[in-house]
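Here is the structure we will look at, set down as structure tokens.
The complex appears here minus one protein chain, its other protein chains still in place.
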Amino acid sequence: MDNLLMLMQGFTVVLTVQNILACLFGAFLGIIVGAMPGIGSLAGVALLLPLTYKFNPTTAIIMLGALYYSNMYGGSYSAILLNIPGDSPAIMTTLDGYPMATKRKRPGQALLTANMSSFIGGTIGMLILTFMGPALADIGLKFGPAEMTALLLVAMTSIGWLVGDNPVKGLLLTCLGILIAAMGMDTLSGVPRYDFGNIYLLGGVPFTPFVIGMVGFAQVIRLMGDRNKKTESKIEQNLTIKGSLLTLHDFRRLLPPAIRSGFLGTFVGVLPGAGATTGAFLGYATQKAFKNEEMLGTGAIEGIASCEAANNAAAAGAFAPLLALGIPGSGTGAVLLGGLMMWGLNPGPLLFTTNPEFAWGLIASLFIANILTLIIALGIIPFLIRILSVPIKLLIPIVSIICLVGSYSTTYSMYGVFVMLISGVFGYIFEKSGYSTAPMLLAFVLAPLLESNMRKAFIISQGSMDIFFDKPIALAFIIVLFLLILFPIVRFLLTKFGVLKKKIAK
Amino acid sequence: MKKFATVLLLISLSISLFAQGGAEAQGGAFSPSRDIEWTVTSSPGGGSDIYTRMISDLASKMDLVEKNFLINYKTDGGGEVGRLTVSRTKGDLANHSLLTFNSGDLMPMLKNTDNRIENFTPIAVMAVDKQLLYIGEYSQYTSFAEVLKAIEGGKSVVIAGSKGDDIATYEALIEELGINENQLSFITNDSTSAAITSILGGHVDLCMSKPAAASQYVLAGKLKPILALSQTRFAGNLSEAPTLSEVGNYKNVEVPVWRGIVGPKDMSPEAAAYYSAMAKSVSDSEAWKNDYILKNGLLSEFKGAEEAAAFMAAFQATYLKKIGK
Partner (left out) sequence: MEKSKYKLTFKGIIPIFTILVSVIFIYFGFTKYGFWDPMKGPKPGFVPVLISFLLLGISLLALFTSLKEEAPEFPKDNWYCVLGMVALVIGSFIIGLIPSVIVYLLVWLKRFEKVSWKSTIIVMAIVLVIVIGVFVMWLGIDFPKGIILDAIFR
């Protein structure tokens, strides 16, 4: 109850004309930056940070928070319209967002779904943050290396869902993804791995250009085959907001995934090392276990809802350890932390006691940013849809250049562009040969996290496996892991022996 | 046509000559004739970025430099590409290139590449930082003496620290204590905040950190310093931590972390002196002392160009010997 009162007080701080304008401005900038492939929230926040120096601390922090938050919204736009994720959390959005926009010809609905789910997920995240912020942060602390290893092993099984019909091909790319992720500096031993003497590879393969290439540029290469087809004129009808509205049925479909992912995402955001990207991945993968009206990957509303809600929720969840403990969960968090400290705010255990107005003002501003961003986002949907009616012939060079410029911006050098180019070609070859790249990308994100936590756990336990069974949280997840692995096997055996009748396909 | 082409060729050649030779025509005191490119080898928003911006902003505000600073981020190869590029910069540009260079940059550079400090012109050392060992709320030890006793008794103790500087201090510590890395093991994290996270959760026994990152946790009572890795005790709320010599019959262990500025090898001595003087003025200013040094719990220790060169060379030699190169 106390927290609610503090939150209300925070609102009074935020609701001045200047602060609302700052919030609006930050939200607007954030959407644009988020939509640009290559500029994710990290680069966006870092590069726009100096802009905020001109304002007074409270206003600046509010603008920054809005910026960070609306980045999550913007990422889905290019994902849905161009099949190029605006930032890494949006990768999963492309899987259902783009098919829904193009094959199912419901681009407006896809964008609206993404926005609504982002809003729902974000609100859930922030409500949890408001009432349980410090407690949540403490829960996150309990997840040390052993616990994270067990949790991540469970998460890795979710790749199994993504792999789908062709396990061999899916597993192949998963392994390849893990190996590519292993290239570069190995923090735990201080030794560079698989750099093959190349000074650039010392830093490893950067994720964002890799994704831009594999998902985005590969897509452009594929489009070359379609460029002479006539653009469908049916899109004309949906260019208004009216044509983009979701039906009640649609809305009912998106609610359960969004709410589920909202809770899941918040929790993932709190965990050390896991951020919006991991949240989006896990949200999507978990959705596979539930009933979906249309198959995931073909443009299902549930697909978009689950990952978008999760990534916004994770962004909110990441604020818990940031504000309550001063621990940034990700690179973006670190930049925010730096910014906050520059204004004399010291996030940490003392923040809520020494500077409550700031802290609650920031949280209140996130709520406002959420609403404002939603409004702006809804407003520009008709404009965005027009992008789809651009003839493919023209779209190809434009998108190619955006891929080029975006990848350059991630590394401030042509290295990013090289990575994008090479992974683009590979991505194209992979898709053509029937290999889906989603498991590879998920493995690229999760595997390094899993490996480093596992090795840390072993250092603590001095090489013994006991640590995974001694610690209660770790043990709990290991049990879940066994259940998940055994379940399909047991079911298979039982069906074979006629104990379980085979489900008749509808 | 041929005549025209020849004239064109001559004109363009002479233009390029002028463009190159302009600044070098002046002898004696150096003054920048173009914008200064300052390279930072880590991402924007991080510690090095804040450090660089602080210095460049103060230099501009204090009217020490008429030209602008252009801050470039070159993060490829973990920063090695940026360092290599700066070291190889030649000509007039070399007098207008700066690089933020810390001990945490020098060590991996020596270990993983062939680049050496001789390829740079040291300009200044601006600040120095040292580490402490802390215990958390869930720690089973209350003092470093207890830790040593436990190790003697056969238990193993785990320290969480960050990559780069902390490792060197850890290795110096176990060498002085005469124990091996399995008795007192070290977990390298990507950042100090990750290390602090693990000790707050009770997953490791000790945490190594510089004062700045840990100060608020000490204030909140979540961390307690139990060993000062320096020659003298620290000030303020860190003063309760003894140095190693106070704990037992050991010499004090200290591997200072320094933050400096360097230029390319080709930079002229006059230019180096100019930037060094600029850095000194920044270092002496109140704004620097209050807004950077004090705020981050650092120690202001200015070394000018020559002193910095000797210091960095000695640091390099010690480190190279240690890693056996």
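Think of it as A and B in the order they're written, each chain with its own count starting at 1.
Here is the rule we use: a residue touches a chain if its C-beta (ideal position, glycine included) is under 8 Å from a C-beta of that chain, and two chains touch if they have at least 3 such contacts.
Only a predicted model underlies this, so the values are computations on that prediction, with no experimental measurement involved.
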Hidden partner chain, touching residue among A:K103, A:H249, A:K393 or A:K496: A:K393
Of A:D186, A:D250 or A:E308, the residue in touch with the unshown chain: A:D186
Full-complex contact with the absent chain, from A:F131, A:F418 or A:F469: A:F418
Sole contact to the chain not displayed, among A:F319, A:F367 or A:Y428: A:Y428
For chain A, the residues touching the chain missing from this view: 32-33, 36, 39, 43, 47-48, 168-169, 171-172, 175-176, 178-179, 182, 186, 188-189, 191, 193-194, 217, 220-222, 224-225, 227, 393-394, 396-398, 400-405, 408-409, 412, 414, 417-418, 421, 424-425, 428-430, 432-435, 447, 451, 454-455, 457-459, 461-463
On chain B, residues whose C-beta touches the chain left out of the figure: 12, 15-16, 19-20, 70, 72, 91-93, 182, 185
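Note that only the chains that are shown with their structure count from here on.
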Distance between the centres, which are taken as Cα means, of chain B and chain A, whole angstrom: 33
Residues of chain B defined as touching chain A within the complex: 43-46, 49-50, 72-81, 84, 108, 111-113, 156, 158, 163, 167, 182, 185, 187-191, 193-194, 196-198, 200-204, 216-217, 219-220, 222
In the complex with chain B, residue positions of chain A that touch it: 42-43, 45-47, 49, 141-146, 184-185, 187-190, 192, 199-203, 272-273, 321, 325-328, 331, 334-335, 338-339, 342, 346, 348-350, 411-413, 415, 456, 459-460, 462
